[in-house]
Every structure is written in structure tokens, then in C-alpha cells.
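Every protein chain except one is present and positioned as in the full complex.
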């Protein structure tokens, strides 16, 4: 199976909502990049700017009760799943008001009540967890779906094959979403990855979609089919979405690397295919909103982010005993 | 790529030599089964009776300098690689004269000087080790090949995918040999394995052969092509050989299982396709040897095994300090 | 109380707990056929939804356990031999042990990992590890080690009911031991050691597979040396009953710790360290450790058995503590 055959389109409301959320991700991450430089965050961040359409397109088709597993590059998934931006900033600033009470930080922003079964600092770890969520869903029998976001680099963890096999055998409602941004840290995919990633799902009889991850409509349309496939009880599905991360692997990379690992031209070429700008153009083209309205949406996102910064900054430092208290249930 | 397209045949000498070795494996394992009941072995054994053609067909095409990695079911690989039968029995009897000085036992019989880079009690562990041997071979540049024997159950370890990816990327001379005997312990393959195992190699562009593992000529012919592929520098190759183990998973299974997990009919159907008997029939059919000669080969194998039993029984118990002394190089 | 074998007690606990909570599931390689017997019959009783064979994929097995537990199941993954824990170790050490803290306490992981440990049966190095040390050091998982059929049942029930990831480690050689086992709801609380034998001269602190042999040694000490040895069975390593350890040595002033772990950084080391710190004022003599020397396990019995703790080794260690009383 290749890209979605259908040509179904999201209606204007859905498209605008997706645009709003993409803006929130983009603005949040641009802010976080500044925050790192400003020393507002105790740790570094891994930004997903440029990849927003994948998180948004997929999550738009997920319900609150559906689960996702996220990655070290998880701010976008978090916001796409409708979690609170304030609690995210507070978390990344290391505050007790953070979504994980300051215990997790950037790599672990996750609201479990919204179905995020962890953002994970261990590359590939979400695969098993999402498969387990799929198992729980199947036993529950209410049609919940678990989506697993993972990178092209993570696709080289053997756990992928194990989970493809098991989810296929047991027909688990697991949606595998490979965000192929062309790099595994500083290694271009081709140097560490043999063949086409989505082909790896085929021997297990899992349906595969290979799509343009910078086209939110294509992602949305694919998700419509793929999520439905999972929800209907037909078993797992696999989506590979090609995309790009503008800011690189992580916020300190310019400092620690002696030579650049990608060209300015490459970055520019991808910026020309920017998912946020393309969505805006589509909105304008469709006359779903006009320039001024789009502008207002941007300002709204800015305001949200500003509020989140203030919320985070006003937060309190978690006290030393917190870890001990939170480690175990019942303690 | 399916089964070998060629119809090349081993000459009589090769065929007879393969038959001799298959007999030695068969007789050795039948003896070991008796030995376990007799209490001659301190531990249990995993027998490969019924699978001899795979080990023999593959190893016939390997040179002494080529490596293999073996499994928990490794007696056949050991003998097929030309290692000493006396040292094997002594090992399994727990004697200092054993190939591993009595430190390894049945699951670990391996003669490193003959290129066996360990028989492994950890299912799937040979995959990484063989890939590493392939890397060493590539760096050496002398055309050595590393063959990895592993079961259909082991094919569900994620390490398989990792090693397929890396060996393909780096074009390592690694021959993956999946001995598909239809069971993973007591689980029929279909209940734990989705799809066709050899298809898992295809996304990595690795050539695949799917063959009758009870036909030593088919295995030999396939090995001829597959080993050559690896040796020539073209990268890894993958062989899936369908076969069967008569004696089940391990020597105590009848004692520990409450109900049988396979039918007598199934065992009989496979016995009707016995690789040793088929090879003998082929030899007779070709007039490569007559009945009396074949009979003599059997008696020879019996004598070898008898000698090995005597050697093993005469061996000495390793002394308590042995482990401490052998743990580290230089101690 | 009915008498039953160790492995039957475990089986009974599993059955009762699965009966009690329909969200409890059991997964693992060949849990249906059950090579050790601990999970026998559960498939028939609870059906294929709740008792599932998994492929040989330990990474997925542990990862799936974490995911299913996070999403409402009570999960019992069976790892078979302890050495296979290593194959699935990421989801144990990086996920089970850490997700709760990393999520700020949002997540609860009711998982009971079963694994069979220990040497003495010529299974060689890859089927004989005693994984107490590395699991205990993780700090994020509970670790229980039953020693008799009754606490096997009680600890299994406690492990399954715990809302934390808990390792239930079956002493490999002890599955056939018989003993009296209470009927029904006998939960052995986690974090409580039990005094198996009272004594006034020496504390023998032990756990799991070593308990029976330590009791034998205590009897020999009584008859051969006239030494009254207390035997403390730790039962759970995380949480650890430090109070009971200190109380026992407070009574006796002397301790030998018997542990099937390899010596370096063993539980025995940790117990000795606690005594060297908080118990220092009680100590009248050096604290000795009877452990497995720092090597992998050999296959041949002549090389393997001497490496394991034995009543003989305990008795001779004790002799060094009571030079005068030795007959």
C-alpha cells in the first residue's frame, strides 16, 4: 500500500484547528530555543520545528482516550494531543507546577490523563510501551487505539521488529508512526538505515502508508484510514512520514560539534516546504480564513506561549524530597 | 529469490562425506539421549536429530577458517564443523577433557580453533556475534565468511533486524541460516511468528533462499551460492531451511510437560522425510556406494561414538578452582 | 493447612489473584505449557486473552508489560530464566524503574515479573544467574525472594497486588520443596523479614534458595559448636527490612550473611554495609559474607557446587567467630 488513495479533505474547521495547533507547537519551540540560550531551562531541548504536520495530522484523528507514546523530541506530540502548554513550560523550566512536577523535563513531557504513555529518552522504547497499550485496549474491547511515534533512527532498534511481529500476530490496535526526518542524531539516514523503513512492516502483513510528512492534509487523510484500520480490530498499521527538523538534533549541537553535518541549502530547501506555511497557504487558497484571521491566530499562539513562559517562570522549585516521595506507589 | 535455481549436484565423494558426518551427528545424539537417562550427563541436552542436513549442507561449504555461531541445539553444528567428537562427549559429561574443559556443557560445545564462536544458551545471541565476526573478516580482507545458525524462534528476537540492517549496510560476509523446525520450545511457529521468516531479510536487500532443510543436496547447493555471495564481498545472505527435531525441545520435556504439544502423526510424517535416510537412498540410487558400504559407514559412526563415550567416561572432574582461573585472561 | 510443593503454591497464588482481579494477565514464552509448572493450568482456567504465549522477544515482553500496566492491566510477565532479564533489560531499568518518577507520579505500573534464578543444576553460566544485586540497585523495582511454599504464596500475592513493578524471583532448585501453605488470602507484606529460628549468639541473615541450607547450618552450629544461631529470612530485598536486620544483630552481636549472588556488590555486601554503619555498636566480630565467588557459573558439578554457599561454608565461617567454643 502506498500513499492514501483517497482524496478526501478535512473540512475548514478541522483545517483551521490543525493550523492553530501547529502554530502553538512552532511558537512554543521557537520560544524554548530562546529559553535555553537565556538559561531559563536547566537542561537542553530537542525541538521538532518543521515536523509539526505529522504530530498534528495523526493526533487530529485520535480521541482523548486513545494513547500515544512520544520520544525525546516530544513537545509537538504533547501539544498535538491537546495537553496544557503552561504545564509543559513549567516542566521544562524544572518547576513543581510542571506536568511531571519537574521530575521529567523536556524529554519526558507527558500528560497521562490525555493518553500520553510517556515521552521517552530511550530511543525506541515507546514501541514496546505502545504495543502494550494496544494489548490493554484490545482486552478492554472499547476500540481505543495506541499510536507510537518514533524516528527513522529508532526504526533501527530491534524492538521494532519484535513489536511488528507481536502486534500483527495478536491484531493489536497499534498505529506505528515513523517520523523520518532524515537524521539519526548527526548521521544521515542512508548511512545507518538500509532500505525503506516502511518496507520493514510488510513481511508481517501490516498495511503501510508512505507519505509526505510536511503536508498536514496528507497526514490527516492517511490517519483517517490508518486509525480506522486499527480501531476496527483489523490489527496494526504503519505510517512513514518524511519530514525535517530545522533546529537540528538538540539545542547545544552548534556548541559541541566541530563541523556542521548538514548544508544550509538542505535546510532552506526544507523550509521552502514548511508545513505551517503550506497549511496557511491552503487555508487562504480555500478561503477558509483570510490573511488577517491567520495573523490573529498567530498572535493568539504568541499570547499562549507568553502566558506559558510567565506561568513557568512563576513556578516553584520542587523540593529535594520529591523524588523519594514519588518513586513508589503507596509511599 | 526462492530456492536455488541451479541444479548442480555434489559429486559422490562429497555426498558420502556428508552422509558420514550426518551419521556421526545422528548416532552421537541418540547416544546422548540414552546418556541423559543413564545419568551420565549432569545436565539436560537439546538434540538436533532430524536436522542434520542443515548443519552438514551449510558447513560442507565452509572452510576451517570460516566461523559459525551455534545455538543451544549445537551438537550438530559442532560435528558438522569438523570438531572432535571425543571432546564433545567429555564436555557434556562435565569433564576436564571436554572441549570447554567442562565449563560449558551441552549448550556451549564449541571449538574456537575450528571457528565456532560459541554455542549459545541465549536464543538469538549468535546473531550479533556472527555479525561481529563478519566485521572482523571484512577488515581482514581475506574472504572469510561467518555463518549464523539460529532457529525460527530466535528469528523473533529484534537483534535479527538490527543485524540484517547492519550487515547489509556494511556489506558484511555473514550468512544467516534460519533452521526452521516449526517450534519455539513448545509453541508452534505459527502461534508466535507472523509471516514468512525469510521475508524479513528482503527490505534490507539481502538475497534469500527458502529451502527444504531435510534435503542435504538442496542445502548444499544453496550454500554453494550463498557462501559464494558472502565470500565475494557482495554482503550478507539469508537461508531459511525447513526441518524438524524428532526428540523435541529438550531431553526432559516428557517429564515436565503435562500434555503433549505435537502429534505422533506429525513426527511420523517428518520421519518419512528423514534426511539421513534420504541421503542414503540417494547414495544407493546413484550407486555412489552399495548397501554394505553404507552399513559399514554406520558401524564406523557407532564405533566413533562408542569411543567418545569411553573417552568421556574416563575423563576427570574439573577441580573447583577452574572457574576462577579461567574467568579472565591473564589470571 | 494443606501441604504442597513450592511451585504449586506459586501456581495457586497466581490462580487466586487472577480470579480476584479480571484485569490481571499473564504473558511470556510458553506460559501456556509451563516448563516450570508455576503457570500450569492457567490458560484453561482464564482463557487465551489473559494467558498468552509470547514470541522469543524479551525486549518487547518487558516493554509491553510496562505499556499494558500503564493502561490499566495488572501484568505478570514471566521471563523464564533470570538470565533472560538481561535481554529485556531496557524496559526494566529505564522504563519500569523510572517511569513513575519521570512522570511526576502520574503513572502506576502494577507489574509482577517472574524469573527463576540460581545455580546448582549444571545449567551453566547462561541459565544460573542470581540477579538480586542489579535489580536491587535499580531502586525503582521491588524485589521479593520466597524461601518456602508458604511465603512463596504470600509473597506472590503481595507482589501482584503491589502497584509497583515487583520481581518475584523463584529459587531454581527449590520448586519441589514441600511445606504447609495457608488457604486463601495469605498475603506476606513486602518489606518484612522473618525470623525462621531464634538464637542468641549469631545472626545468619539470608534469603530465598539459601534459607533451607542456612537453617541446616544453624542446627549444626547448635550441635557441633553449641552456638545459638538466629536465622533471618529477608523475604523482600526491596523494600529491605533494615529494622529486623539491626534488631537481630542487636540481640546476637555477630552476623554472617548468606546470599547466592556473586560477591561484589551483592545483597550480602549491602547487609554487611548496613551493619558496619547503623549496626556498628552491636558488632562483636567481623561480618562475613557467604556468597558465590566472582565468577560465572561452570557446568561440571565438581566445579560448580563448591562455588555455592553451603552449610559447610557457613559452619566454618562461624567457627572463626567462636574459636574458644569450637569442639
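In order of appearance the chains are A, B and C, and numbering begins at 1 in each one.
The criterion applied here is as follows: a contact is a pair of C-beta atoms (placed from the backbone, for glycine too) under 8 Å apart; a residue touches a chain by one contact, two chains touch by 3 or more.
Predicted model, so just to flag it, every value in this text is computed and none were measured.
Trainee: Checking the contacts here: which visible chains does the omitted one touch?
Mentor: A, B, C
Trainee: For the chain left out of this view, which of B:79, B:92 or B:130 touches it?
Mentor: Of the listed residues, the one touching the omitted chain is B:130.
Trainee: I need the residue numbers on chain C that touch the omitted chain, in ascending order.
Mentor: Spelled out for chain C, the touching residues are 59, 83, 86-87, 89-90, 92-94, 97-98, 101-102, 124-126, 129, 132-134, 136-140, 238, 240, 261-270, 272-273, 275-278, 280-281, 283, 285-289, 294-296, 298-299.
Trainee: Going by the touch rule given at the top, which residues of chain A touch the chain that is not shown?
Mentor: 42-43, 91, 94-96, 98, 100, 102-105, 107-108, 120-124, 153-154, 156-158, 184-187, 191-193, 256-259, 261, 317-320, 322-324, 327
Trainee: Residue-wise, where is chain B in contact with the chain that is not depicted?
Mentor: Considering the whole complex, chain B reaches the absent chain at 67, 69, 98-104, 108, 110-113, 117-118, 120-122, 125, 127-137, 139-140, 146, 158-159, 162-163, 165-166, 169-170, 323, 325-330.
Note that only the chains that are shown with their structure count from here on.
Trainee: Rounded to a whole Å, what is the gap between the Cα centroids of chain A and chain B?
Mentor: Here chain A and chain B have centroids separated by 45 Å.
Trainee: Starting from the mean Cα coordinates of chain A and chain C, work out the distance between those two points in Å.
Mentor: One centre to the other, that is 41 Å.
Trainee: Just the number, please: Cα centre separation of chain B and chain C in whole Å.
Mentor: Chain B and chain C have C-alpha centres separated by 36 Å.
Trainee: Where in chain C do residues touch two or more other chains at once?
Mentor: Each of 54-55, 57, 59-60 in chain C touches at least two other chains.
Trainee: Check each residue of chain A and list the ones that touch at least two other chains.
Mentor: 158-159, 162, 165, 169
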